[in-house]
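This structure is in structure tokens; I'll ask about it shortly.
The complex appears here minus one protein chain, its other protein chains still in place.
== chain A ==
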Amino acid sequence: MSGKKLKGGKKVRRPRFAFQTRSQVDILDDGYRWRKYGQKAVKNNKFPRSYYRCTYQGCNVKKQVQRLTRDESVVVTTYEGTHTHPVEKSTDNFEHILSQMQIYPLPYN
């Protein structure tokens, strides 16, 4: 369970939201870009839990993805933190996907 490390006996709350969504796909598009940094087996659950971090520079938001054993059609995506940046513009995301497919010949400046 992630929490927040603190100094000096202070209390800090960090918002955390667990989204339960009926989906065949583990990774649901939320408009942000993520990089996986861990995976581990979970007790009493046949599915592993994956850990992701927002790739935006300086943004600390993390998420975990876990499919439920008691209802395998449901995936739980747990977000912690608030983004420091706006969502990608729709054209930016489109270009990002195109770049991943490497079909996009662009003239250099």
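In this text, a contact is a pair of C-beta atoms (placed from the backbone, for glycine too) under 8 Å apart; a residue touches a chain by one contact, two chains touch by 3 or more; residues count from 1.
In this text, contacts and distances are computed from a predicted model.
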Report summary line: From the options "AP-2 complex subunit alpha", "Golgin A7 family, member Ba", "Ras-related GTP-binding protein" or "VQ domain-containing protein", the chain left out of the display has the UniProt protein name "VQ domain-containing protein"
**Report entry** Touching residues (missing chain, whole complex) on chain A
**Finding:** 1-23, 25, 28-31, 61, 77-79, 81-87, 89-95, 97-99, 101-109
